[in-house]
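After the structure tokens below, expect a handful of questions from me.
Of the protein chains in this complex, one is absent; all others appear in place.
And now, chain A:
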Amino acid sequence: MGKQSVVNRVMNKLSRLHDNVFCALSGSAADAQAVADIVDYQLDLHSIDMGGLPLVKAAANMVKDISYKYKEEMVAHLIVAGWDKSKGGQVYGTLGGMLTRQPFAVGGSGSTYIYGYVDSAYKKNMTKDDCHKFVSNALSLAMNRDGSSGGVIYMVTITDKGTEEKVILGNELPQFFDD
């Protein structure tokens, strides 16, 4: 087993696919970055062809196509989320090359520790602040338990008004029982 070390403790795992669509990366950094770059490019062309902002479903579909085609060679899971005029805010999972629309999605090595929390804490039609709390709590709990997760939290909020990026530093993280 090779030496393991943290090579980047502030990696931004939220990649912009378009102004109104972002994706969250997990798995192999190289594979995930490569897929996100390819879809960024394809979506750019697509939105020019269509003359406007792309549908979130279109972006997720492109990610899904690559993930499915190279399923055997790649180890990456991208969660695609954004806002568009037809269906409003959407979240799509693309695990294993399957496209599923979900109210919320979690992924990565730390996600196993927070399934219980997200299932119990999620409520339909939460306000923006409630959602921020939900996300930062969930991530904070996962970061506490998972050895491969940690550092800071990057959060992107996408609405009809635009996109907002936020960073929650280590000392501002929500605190839970930690002995």
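We take it that a residue touches a chain if its C-beta (ideal position, glycine included) is under 8 Å from a C-beta of that chain, and two chains touch if they have at least 3 such contacts; residues count from 1.
The rule we apply is simple: contacts and distances are computed from a predicted model.
K.L.:
Looking at UniProt, which of "proteasome endopeptidase complex", "Auxin-responsive protein", "EF-hand domain-containing protein" or "UPK3L protein" names the chain that isn't shown?
P.N.:
"proteasome endopeptidase complex"
K.L.:
Looking at the whole complex, which of A:M11, A:M98 or A:V167 touches the chain that is not displayed?
P.N.:
With A:M11, A:M98 or A:V167 as choices, the missing chain is touched by A:M11.
K.L.:
State which residues belonging to chain A touch the missing partner chain.
P.N.:
These residues of chain A touch the chain that is not shown: 2-3, 5, 7-8, 10-11, 28-34, 37, 73.
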